[in-house]
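Here the complex is missing a single protein chain, while all its other protein chains stay put.
For reference, chains read A and B in written order, and residue numbers begin at 1 within each chain.
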Amino acid sequence: MSDGPQPILGVKGLTKRFDVSKPRIVRLVSGEPRRIVHAVEDVSFDIIQGTTFALVGESGCGKSTIARCLAGILRPTSGAIVFMDTELGATRSRRAALPFKRNLQMIFQDPYSSLNPRWRVGRTIAEPIITHALLVGRRQIEERTAELLCLVGLTPADARKFPHQFSGGQRQRISIARALASEPALVICDEPTSALDVSVQAQILNLMRQLQERLGLTYLLITHNLAVVANMADTIAVMYLGRIVECGPAQGIIDRPSHPYTRLLLDTVPDIDFARRPREPIKGEVPSPISPPPGCVFHPRCKLANERCTRELPRLREAADGRAVACHAVEEGRALALVGLAPDQPEKRAG
Amino acid sequence: MTPVLAVEHLSVEVGTRRGALVAVDDVSFEIAPGEVLGLVGESGAGKSLTGTAIIGLLDPPLRKARGRILLAGRRIDDLPAQAMRVLRGRHIGAVFQDPLTSLNPLLTVGRQLVQTILAHLDISAHEARKRAVLLLGEVGIPAVRERLDSYPHELSGGMRQRVVLALAFACEPTLVVADEPTTALDVSIQAQVIEVLKRMCRERGSAVLLITHDMGVIAETADRVAVMYAGRLVEVGPARRMLAQPLHPYTRGLISSIPRMRAHRGMLSQIDGSMPRLDALPPGCSFHPRCPDRLPRCSLDRPQMLACGDGAAACWLTGPQPTGVQVEAADRE
Partner (left out) sequence: MTAPPAMREPDAPWWQNGILYDFGRSPVAVLAAAVAVLLTVLALGADLIAPYDSYNPASANVVDARLPPGAVGLFGDRYLLGTDPQGRDMLSAMIYGLRTSLVVGLGAVVLAAVVGIALGLVSGYFGGLVDTLIMRVADVQLSFPAILIALLIDGVTRTVMDRAMHDKLAVPVLMLAIAASYWVQYARTVRGLVLVERGKEYVLAAQVTGVSPARIVGTHILPNVMGSVLVIATINLALAILTEATLSFLGIGVPPTQPSLGTLVRIGNEFLFSGDWWISILPGAMLVALSLSVNLLGDWLRDALNPRLAGT
């Protein structure tokens, strides 16, 4: 997307479909068609090293599926993933993939199930070190574990405790320590603070930011919380029903969203500042990913949909200020030009 | 005017092996007719337990230890189970977090509504069905006639929560207790459901006790707010003013730590430490170890709710007028 610092991760045409059809015999008898979940369709983006890239969308938009494909838990149906200048092939064995797994770690949403309840915390943190044979000798491993615990704001004595002795926020810190144990280049954060209280969320986000500066980490942040995105992300990709609808620099997109769905998402962020900005009434719900609508997947809910939108899939086109939008209305100049949440301008709508 | 709900010095205890722990400690508040009171707190603060106590659904080892709960002036906390059951559907409606478990998976939506209506109102089945249709229309469910015969699992999460709202309002209750009604929903659906809730309250003049940890929902929905911390009430006041000028240091910290849309990439202000466990409450003010403004007195005397302007806060620093300390958006780079 940009020349300059090299992308550490490049995704091209990533597609993932799940076959949830009933067994063939049953289908033969009942005459049901195949059912395929189009979880991710033709997704492409690049992540620059040292930045935070946010994948935003509601549940079912495919963002978690993308994370799992990148992390190697799911195999993509098609598409290419280039991580640290090497293409990750679809048939990679676990052995061959080890060097990449070392550099790509993940933090999960639920602090209560992301740590093995039977293991002491120190053992959990040390697992990546042992798996990749980064250090040898118990003393060394213990020292490194203590170091990691301090790095995330806990104490070395915590290594001997069990997860149930910690609060949700502390467990999330332990998960972060585990993720950092193998000194990864890229950390995928799947809704890292969605299950946490607001004040704890602030602590964790601040911690993540500090660690990014200190260790030069790159984050792929997956979330539905736009305020968190506004606070953390350099680049945003907005997803709807498996496709990217808008992608580009975070600040620009939040202040001046182009795609109608982005606008809808921003409108629904609860208005804690009582700015009482004028909002679009919201209609409808996310359709099922098994039978996505033809043409633009958002057209049933879009006020600007025309005939072309119902049959032709819009492609991501580069717009001004480095962003890309997949929308016929934007392309045809029909979208309302908005002045969004810029801090010192009164709210108004043009067009 | 008699408040719809008056909670007076409510305390809820949990029986554990090591003795009784106080989960809700001396909480008092009122809700006026037609008002939406937001009860806010983080996990473990005791807000859900307060709601449960009001509805009368505390199971052992939880129990109400002290206090009175009055609905429209009549005491309801000491009613026998049968009387409470009658009260619950007719005068108190309830909305819970998970729409999937709030609805009976074996009954169609229509049947559940009709059953509830018939259980509490003395009308014919035909009348009840007509009412059900009206209700579903009111909560914004499209194609009502078909939906009446749908089962809960055939509906999406947002639809289900609308049905739950319909159930809650079916008998025109005076009070609706909503415990995290939108937390399990997608962002765009949350906004719709909140709209429905607000509209139905307005049209019927019901009062709402809205229990949530989400300040954004409070900002959109509540008239007044009560903030809880470690089982105690720490601040009460009008929503708008409180969000701009909170009185209590905890409320202030809480609101400052919420990331804002317009502050890009700044460090969020945070409250260090975490909420104390109920068996390890600090002496005096339970917030004092984390409070940036604490005085020596705070670790000794537990503060009472001190009035200040149009609100009150349980803090020794509360003066007779709001101090005008603005909440900072996280603008620092």
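In the analysis below, a contact is a pair of C-beta atoms (placed from the backbone, for glycine too) under 8 Å apart; a residue touches a chain by one contact, two chains touch by 3 or more.
Since the structure is predicted, the reported quantities are computational estimates derived from the model, not experimental observations.
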item: Listed residues A:Q6, A:T86, A:T131 or A:S291, member touching the removed chain; value: A:T131
item: Touching the absent chain when the full complex is considered, from A:Q165, A:S291 or A:T310; value: A:Q165
item: Residues belonging to chain A that touch the chain removed from view; value: 68, 71-73, 94, 97-98, 101-102, 104-106, 108-110, 113-119, 124, 127-128, 131-132, 161-162, 164-165, 167-168, 175, 178, 182
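Methods note: only the chains that are shown with their structure count from here on.
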item: Residues of chain B that touch chain A when the two form their complex; value: 42-43, 156, 158-159, 186-192, 213-217, 219-220, 240, 243-244, 253-255, 257-272, 274, 329-330
item: Partner chain B, residues of chain A touching it in the complex; value: 58-59, 167-170, 197-203, 205-206, 209, 224-228, 230-234, 250-251, 254, 264-274, 282, 285-286, 341-343
